[in-house]
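As you look at this complex, bear in mind that one protein chain is not there, while each of the others sits in place.
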Amino acid sequence: MNIYQIAEIASWLFLFYGIIISLGYSFAAIFSFLEIRDYKRKHNFQAEFTLLQSSSLPSISVLAPAYNEEANVVENVRSLLTLNYPSYEIVIINDGSKDGTLQQLIETFDLEEKDFKYYQFISTQKVRAVYKSRNKAYKNLKIIDKENGGKADALNTGINLCDHEITCCIDVDCILESDALMKLVKPFLNNTKKVIASGGIIRVANSCIIEDGRIIDVKLPDTFLARAQIIEYFRAFLMGRMAWSRLDGLLLISGAFGMFDKETVIKVGGYNPDTVGEDMELLVRMRRKMREEKISYNVGFVPDPLCWTEVPQKWHILHRQRNRWTRGTAETLWIHRKMLFNPKYKVLGMLSTPYWLFFEWLAPLIEFLGILYVIYLLIFSNLNPLVYLIFFAVVYSFAILFSITALFFEEFSFQQYKKPKYIIKLIGTILIEPLVYHPFIMWASVKGNWDLYKGKKNWGTMQRTGLGNPQKKK
Amino acid sequence: MEKILVIEDNPMVSKSLEFKLSRDGYEVFIAEDGRVAKEILEKHNFDLILTDLMLPFITGIQLIEHVKAVYPETPIIVLSTSKQEDIIMDAFNLGVEDFITKPFSPNELSVRVKRSLKIVSQPVR
């Protein structure tokens, strides 16, 4: 077999993979379009009926793990305390922070230790103390201090100790719209089937103007890195999850903001502390269990932008984040490999998990191989440079088409970026993104797989600039 | 001519209020939210303020606090759909002169505005 034959076979394989991916994306686009159109129609005639006063709404426990968050924790808790919902408690779980997180909270909110008895429905690290405020104004605030055990362990502790049947797990530093709980709880109530979880859309908070813990003006970040992530979030949420929710094949509710039925979470054993993709793994496990026990259930999805999060502005931190996400995906797929191509799990087995396998986990690896192959060809063959150019052109044009479609959906639905110049800038970002940002993300994923192979289970701490700081109004 | 500041975020409603009150012979200014209201307040002296409670950016209660602190003489009438007892109590505790619930009758509003202006303009004994 000569070099040309290998080249030929490889070319066909890559082309085949490319076609599959394009088809997948096209279907995603169609389903998303239908979902967004329905969403728009629902909202064009009447403002959501205000049920905020109703005492019949179920109480919610908001769980937020905090690890070394002393810079922002107080501000974040204040913002959580002003959410608009009749009955909820805030549970902050201090996951053995090494800085002054706990001290800050104790001083600001006038906390005192409380006796506590609890049962470990899910086994976790030791709880040191439970605090509540002496001040009546903070009566729905509870702080749990525990030994360090990671995010999953912290959330499990919160689930063990929280009072209410519906839990909302969030990242402590994300900014919620004031009616976020209201909107996210609606699927739980408005359903004849049992609802085990619901999730929403995550937006990029960088550069937005924030006052009293609320987004008051949406701005486009100045850095390319943040803008590229905005595009990425459009693709992930407006094209990805939107479509999956229509197909009832949602596998991931972001750890940054999701609501769960506590009973079901406890029944499946809570978050798995052995994976870095605990948010995805939990939902997959819950869905799997429900399916295996033949209980009919639903997973809710609320397309409104309810939660804003600060994305990494530094390359090395982004690298760490993506490295972790890749490992999370791979671990989850490995744990639940039985579901893959298993018709028993219906959409989950035949569509969702294969999609995650091929497009989310394998795509960067295949891409990387492709690049190695091109380098190989460059060195060992004397192919016409035009060939490279054409291959490049097809990949590039597809990449921008995909992003542009996502941007189109954003424009068609929410139009969060109101100024016309933002649109132009975003289009510009889309044109550069495949050349600069994408290869970097691919590399982070490849590295993640490598680290996983090497058995590295490091968290990767995320540096934050602080919520109020990036741009305070005046 | 007595000056009235109307703070209301729905332009259709504020316009109607303006129409009705100018017909009654007042000079009417409109602010669509609490911030704009604060700015206008710095430029003019008002004989009466008519405000909604559900406002963007600054709540009606915060605005009332501000007005009562800076312009203690100016009477305030609240015009609101709010049925929350605590908010209504808050408003009265802050010293608003009157509370009209939406939906409202325009004629009744005229009378109440007139009365609030009269009470205040009576000389202090």
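For reference, chains read A and B in written order, and residue numbers begin at 1 within each chain.
Keep this in mind: a contact is a pair of C-beta atoms (placed from the backbone, for glycine too) under 8 Å apart; a residue touches a chain by one contact, two chains touch by 3 or more.
The rule is simple: contacts and distances are computed from a predicted model.
Engineer: Look at the options "HEAT repeat domain-containing protein", "Electron transfer flavoprotein subunit beta", "Radical SAM-linked protein" or "Raffinose/stachyose/melibiose transport system permease protein" and return the one that UniProt uses as the protein name of the missing chain.
Structural biologist: "HEAT repeat domain-containing protein"
Engineer: Shown chains touched by the missing chain?
Structural biologist: A, B
Engineer: Out of B:10, B:45 or B:93, point to the residue that touches the absent chain in the complete complex.
Structural biologist: The single option touching the absent chain is B:10.
Engineer: Given the contact definition stated above, which residue among A:114, A:128 or A:337 touches the chain not shown here?
Structural biologist: Only one listed residue reaches the unshown chain, and that is A:114.
Engineer: In terms of residues, what is the contact footprint of the unshown chain on chain B?
Structural biologist: Touch set of chain B with respect to the missing chain: 10-13, 15-16, 19-20, 23, 83, 102-108.
Engineer: Which parts of chain A face the unshown chain closely enough to count as touching?
Structural biologist: 8, 11-12, 15, 22, 41-42, 44-46, 49, 51, 54, 56-57, 114-119, 121, 163, 186, 189-192, 386-387, 390-391, 393-394, 397-398, 400-401, 404-405, 407-408, 411-412, 415, 420, 423, 427
Simple rule for what comes next: only the chains that are shown with their structure count from here on.
Engineer: Express in whole angstrom the distance between the two chain centres, defined as the mean CA positions of chain A and chain B.
Structural biologist: The separation of the two C-alpha centroids amounts to 45 Å.
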